[in-house]
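Working notes for the structure below.
One chain of protein is taken out of this complex; the other chains stay put.
In this document, chain identifiers A, B and C correspond to the written order of the chains, with residue numbering beginning at 1 in each.
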Amino acid sequence: MIIVMRENATLQELSGVIRELEARGLRPRPSHGNSRTVVGVMEAGAAQLEGVASLPGVEQVSTMSTSFKMVSRDFRAEPTVINLGGAQVGGRNFVVMAGPCAVESTGQLLACARQVKACGGSALRGGAYKPRTSPYSFQGLGEEGLKILAAAREETGLPIVTEVVSPDAVPVVARYADVMQIGARNMQNYALLEAVGRERKPVLLKRGLMSTIEELLLAAEYLLSNGNHQVMLCERGIRTFERATRNTLDLSAVPVIKQLSHLPVIVDPSHGVGHSAYVESMCRAAAAAGADGIIVEMHPEPAKAVSDGQQSLDFGAFARMMDAVRPVAAAVGRPLPDADRPA
Amino acid sequence: MIIVMRENATLQELSGVIRELEARGLRPRPSHGNSRTVVGVMEAGAAQLEGVASLPGVEQVSTMSTSFKMVSRDFRAEPTVINLGGAQVGGRNFVVMAGPCAVESTGQLLACARQVKACGGSALRGGAYKPRTSPYSFQGLGEEGLKILAAAREETGLPIVTEVVSPDAVPVVARYADVMQIGARNMQNYALLEAVGRERKPVLLKRGLMSTIEELLLAAEYLLSNGNHQVMLCERGIRTFERATRNTLDLSAVPVIKQLSHLPVIVDPSHGVGHSAYVESMCRAAAAAGADGIIVEMHPEPAKAVSDGQQSLDFGAFARMMDAVRPVAAAVGRPLPDADRPA
Amino acid sequence: MIIVMRENATLQELSGVIRELEARGLRPRPSHGNSRTVVGVMEAGAAQLEGVASLPGVEQVSTMSTSFKMVSRDFRAEPTVINLGGAQVGGRNFVVMAGPCAVESTGQLLACARQVKACGGSALRGGAYKPRTSPYSFQGLGEEGLKILAAAREETGLPIVTEVVSPDAVPVVARYADVMQIGARNMQNYALLEAVGRERKPVLLKRGLMSTIEELLLAAEYLLSNGNHQVMLCERGIRTFERATRNTLDLSAVPVIKQLSHLPVIVDPSHGVGHSAYVESMCRAAAAAGADGIIVEMHPEPAKAVSDGQQSLDFGAFARMMDAVRPVAAAVGRPLPDADRPA
Partner (left out) sequence: MIIVMRENATLQELSGVIRELEARGLRPRPSHGNSRTVVGVMEAGAAQLEGVASLPGVEQVSTMSTSFKMVSRDFRAEPTVINLGGAQVGGRNFVVMAGPCAVESTGQLLACARQVKACGGSALRGGAYKPRTSPYSFQGLGEEGLKILAAAREETGLPIVTEVVSPDAVPVVARYADVMQIGARNMQNYALLEAVGRERKPVLLKRGLMSTIEELLLAAEYLLSNGNHQVMLCERGIRTFERATRNTLDLSAVPVIKQLSHLPVIVDPSHGVGHSAYVESMCRAAAAAGADGIIVEMHPEPAKAVSDGQQSLDFGAFARMMDAVRPVAAAVGRPLPDADRPA
């Protein structure tokens, strides 16, 4: 259940609501959005909330039947738009985030950043902390990787997207990143969601590889109910029986999420299919399906990548993909940002 | 293993090969394609085929490592193009087949046919024989339904696509249909595949809802190895854990099949997602992904449909979908056929 | 909807019900069980059946909310027991059916039959018609295989279980087999289900690897509603993402089916796991879970089997499995038949 406060409610009114709820044995959890504060209460029965709707400052007690609340279109009708270095994610444009799976060196990353910039991409991705299935695999450069990312931003102006894998690491990642990524394996790591939810930085939340769309929305609810409203949802493929692709990219998640939620949707075709040969096709399809953007793995020499080389585009393939996506994005009325600028 | 005969091989040479293989204890199975005859042999070891490559009329003994042979790009490099009432499936155009799940009445079907025609569709679909999960569900109008389909073709000129559900029914369906559809449940009904494989009519072969792409190609191999080379493969959603959609539409099957096979690929977003609200998004995505066409369920009054009403577009939604797909198809260089015609 | 006739209803009363239903525009489908005749009608509304319950000879009009009717425990409370050469499937005993995947030769099959007999098995399995994913794989010996099976029955007294893959082949298979098997790929081959439903021979219906338990029950409903009530359901593994096993054996299907239906449940651990090393463990588990029996693949020389060698037990492993299953079956009160006989 959530209690929505009026836009012009006072702090005193909020305190009054909180004290009243506590007096009823509930644990109120206030969350301050851009225009509105809401108070979540866990597992309250209708009886326990009787009369709350008429307390001073309260606009309504939500009786939404969906399990998710603040991420719902019923809670907020207009789409959430997130500023990403000038591009508006969820707004008019189709945005492309690209870069290597892992930051390996300054040279590798800078080369990628320049190619992203040159081809019209809106952000640079790169992992400094890598969650790996085996303890014996390369786990990322850590803060050194974050510094390399910051240097690339310095040179190109591209905002950077990078993963955070534990609550401890949230402060250091938040210091460097423009977008904090929560990976598929951590979609239901609630301690991490709460820590990231307390930051005020945009988040890219990836769908777990065997998570339903409803569970993805509920994971996002952890972020919003902790006060972080700048959340992008990312479809990156689900695990199925099919073996021709690494995962099965569920592009129908795009219209489903658009119907249920006001949050922007990004598609990750690289993890979705797992083979570079199929990535461009899925980038085009994501744009046509109505996604707000894509996040794509690219590497100067995919065959030498320390991770995910098989699914990374080389620079030529990336440039061709961008050329192929541009007219499709335009055809659905969501041009790439560079198409809006004078040459 | 398959033995490929030279283009100008004689019937006598073919007989010679067959007799020789039989003498070695094998069961040769000749298949006559448009330009080429091949002879399949089951489970032959390399030793049993020694010397066969130098028999008169033999071009090569295929040593392909893929389990499928005649459907493979290695077997035939150029794409298969199938004529569908003037539209070329697998050729320059993006084709749209549409109509109701089941033929219910002359009035219902004719209304659909006119709408398909008016909006630029290339073929009319409609089920006369319906495979149903429950024995107590409506099983279709049978031959009466085929006659109604034929009447609609008569009036509109649209070729008709309709399902065949048992070997017995192949002759009657072949008499009326322009394209015989093999449904998802029957993808591995080998008696049916063989019966349809002996016809010389185009086939739309749907992927089983829990079949891999490789199994789909092997099912198509049953058709080609029986001599029917006019096969379209259809992605229609696979069964996964996700419940927001009826199935999970695997659009990555499009680039995967295009890489492995020369056969055209059609996408069925209606069964893929199962909710009319998500169909248009997936039609656009299918066009952008590189599919050769789509097959879409439409009904004059979806709420009253005897089957699949939830996923059927009404006439207005169908027209809007066509308007939305047209620029996307054009953006990837595969315009709808009507875009090629003078107004 | 189904109309259940009284036990002592006359044929005239039945005709009266049928004529009345036809007069109301319905298509009645009578089905004659051992003690009871029922009349199924497709998609009738409650209004169309008004007053039918009081026609002469009618016991009740079923208002079951489950999609399946005659297979339901609500329709028949006592378990269905099927006589299998003296063993009672679904009765007191736990039965073991075993033999090779495919009948390859008289010698191979007779050796298997003797081992099944010697170890206390109740039936001999062996495929004469093999549905194969590839058209180039061995498809079985056909009627010759059926004759070999009959010869093995002649010698050992074991009833034989063998697959039927097309409606055309039902008569010949019914002539030889004691139990007709419908394979996983054909679970929703409705023409086949109807043809087998018109026979009066026990059927082993395997769950499709893509099918829910409800769909399995509805496939069985096709058999019962066509008059064949001697149906055993077979869990044989479903397709999941796990790759350590060929399929994922869903043993929880045993208690689920037992709760919903009166039909016996057989487990096929060989196809379920796909590796001989894991078969015995799952045979024990099937007995403990409450299954009525198991069907197991065995081969004199698994490494030389023409199909499914990897999952076939050799004779020694089969004997050890039987020794391991016997005390488990006894521990759950369902001893093997030989335990009931004097030594």
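Points to keep in mind about this one:
Assume a residue touches a chain if its C-beta (ideal position, glycine included) is under 8 Å from a C-beta of that chain, and two chains touch if they have at least 3 such contacts.
As the structure is a computational prediction, the values presented were derived from the model and not from experiment.
Within the set A:P30, A:P167, A:G309 or A:P335, the residue that contacts the chain not displayed is A:P167.
The chain that is not drawn here is touched, among residues C:V39, C:V58, C:A219 or C:A285, by C:A285. Mapped onto chain C, the footprint of the missing chain covers residues 210, 212-214, 238, 240-245, 248-256, 258-259, 272-273, 277-278, 281-282, 284-290, 324, 327-328, 330-332.
Of the residues in chain B, those that touch the hidden partner chain are 210, 239-241. Seen from chain A, the chain kept out of the figure touches residues 1-2, 29, 40-43, 67-69, 131-139, 165-168, 185-186, 188-191, 208-211, 215, 218, 221-222, 225-226, 239, 306.
As a working rule, only the chains that are shown with their structure count from here on.
With each centre defined as the average position of its C-alpha atoms, the distance from chain A to chain B rounds to 38 Å. Annotation: 49 Å between the Cα-based centres of chain A and chain C. Distance from the chain B centre to the chain C centre is 33 Å, each centre being the mean of its Cα atoms.
For chain B, the set of residues that touch two or more other chains comprises 210.
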